[in-house]
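Only a single protein chain was left out; the remaining protein chains are all shown in position.
Coming up: chain A.
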Amino acid sequence: MTGKSATSRKMLLLAPLLLFLGLAYVVPFLGVVRWSFTLPEPGVGQYRALLTDPLVQSVFARTLRICLVVTAATLVMAYAIAYVWVRGSSVQRMLAEFCILVPFWISVLTRAFGWLAMLSNRGLINTWLQSAGIISEPLALARNELGVIIGMTHFLIPFAVFPIASAMRSIDERVLLAARGMGASRIRIFWTVFVPLTYGGLIGAALIVFVFALGFFVTPAILGGGRSVMVAELVYLRIFQSPDWGLGAAISVVLVLFIGVLLALMRRFIKPAHLVG
């Protein structure tokens, strides 16, 4: 009984957040759901259009493709950074922390323009390569899918580093010593003991990155240059630059449902507490 009242008192602490989420997200989203069934006329016409419109389908396909590539690239790089952060010397740890936290603090807009300055046809990389005589024509690094992938990967790495590093930190050092004592080489220990013991963190990181990537707007809008439109940008275009609110709303609903399913999957694999360092 005291337990029950203590629980409800703790719920009170959550109340402001729940209230805010309800008013700022849930209620407006219900409005979006209603649009998707009522604009321009009542019915499931917009959802039928989703299944047939080749433009919408190509945007969904591109979004999935970019998200998968970004997730894979992010996991590989985040794993390396997390490894140095958790198991490196104190100097290496500081360096890794710097590499993780500095981009984390800089706004996504600033970073996207930063990458544009690096990758565009007259950007730093192409200018250097051309002045060094390595290439004669600029490489297409931005205003295409490659640019979007580079920018998104850079943005998402810290979000993958935290759960992976958390999994690495929870490995019992003695387990690794035991493997060494049994004669296992360092490479063997890494692949047969260390990596399998971080699978939980890797799955968590993959889901976080993938879900996050699905809703990306600013980075693809700037680095894709309108040529690599992803789902979130498509919603924006439909609602702000055309009168087609119903289709934009239906795309939003589908995206939210898809992410909901992924999050439910994530809950089955890992506990949320494991995701934070």
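Definition applied: a contact is a pair of C-beta atoms (placed from the backbone, for glycine too) under 8 Å apart; a residue touches a chain by one contact, two chains touch by 3 or more; residues count from 1.
Convention: contacts and distances are computed from a predicted model.
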item: Listed names "Iron complex transport system ATP-binding protein", "Probable glycine dehydrogenase (decarboxylating) subunit 2", "Molybdopterin oxidoreductase subunit, predicted chaperone protein HtpG" or "Spermidine/putrescine ABC transporter", with the criterion being the UniProt name of the chain not displayed; value: "Spermidine/putrescine ABC transporter"
item: Omitted-chain contact residue, chosen from A:Ala184, A:Val218 or A:Leu237; value: A:Ala184
item: Residue ranges of chain A at the interface with the undisplayed chain; value: 172, 174-175, 177-185, 188, 192-193, 196-197, 199
